[in-house]
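In this view, the complex is presented without one of its protein chains, the others remaining in place.
Chain lettering (A and B) follows the sequence in which the chains are written, and residue indices restart at 1 in each chain.
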């Protein structure tokens, strides 16, 4: 079976498709600055995910799994506010959310998803 | 290929089946209270996993992967005590265990598994 990679730099691919599944890299708000709210960061992350899924010919109604990393679990409600407004009632993935420091101080939420293509 | 979702609320599904794989949401001990031991929490989490796998028509002998989050790595041995008593010698999944704060103070262990259906 073919592996299709896209949006690759020298380090990783933002998206890999294989055997009916699209895997996305961990998405952080690419435009974030220190002090941006988790609500806004999450909205931007989810918009980035929409863009990649569209590029793979699928969308959020076909999500399989989500892993959410928050730099501070006290922002769980803010993240969920953006998440709940975004997910499709007919396309709810499994999910796990844990606290973890991320790769830059301007990033407070990172989301990894897989979806069916 | 069809996606089958179950035990969904407005936010996520506890289980998604696609292309021969069942994905479970991160399982915490749903009945936990602050102060409950990691040993007991882990036993309860694993019982919940058994229940979901049965619902998907599979069981722990067909586990593929497990990711375990512990709120305090000093409880690694307690978690393993419950894990080692539970896993099937013929069905050992891959595993990764890391420390991470979880979504509620009453939760000290969260386990994400995938299995073949």
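Here is the rule we go by: contacts are C-beta pairs under 8 Å (C-beta built on N, C-alpha and C of every residue); 3 or more make two chains touch, one makes a residue touch a chain.
Everything numeric here is computed off the predicted structure, so don't read it as measured data.
**Q** From the listed residues A:1, A:34 or A:77, report the one that touches the chain absent from this view.
**A** Checking each option in A:1, A:34 or A:77, the one touching the absent chain turns out to be A:1.
**Q** With the missing chain put back, which residues of subunit B would touch it? List them for me.
**A** Touch set of subunit B with respect to the missing chain: 19-21, 62, 64-67, 73, 76, 80, 83-84, 87, 89, 91-100, 116.
**Q** Can you list, in ascending order, the subunit A residues touching the missing chain?
**A** Here the touching residues of subunit A are 1, 3, 5, 8-16, 18-19, 23-26, 67, 69, 100-103, 110, 112.
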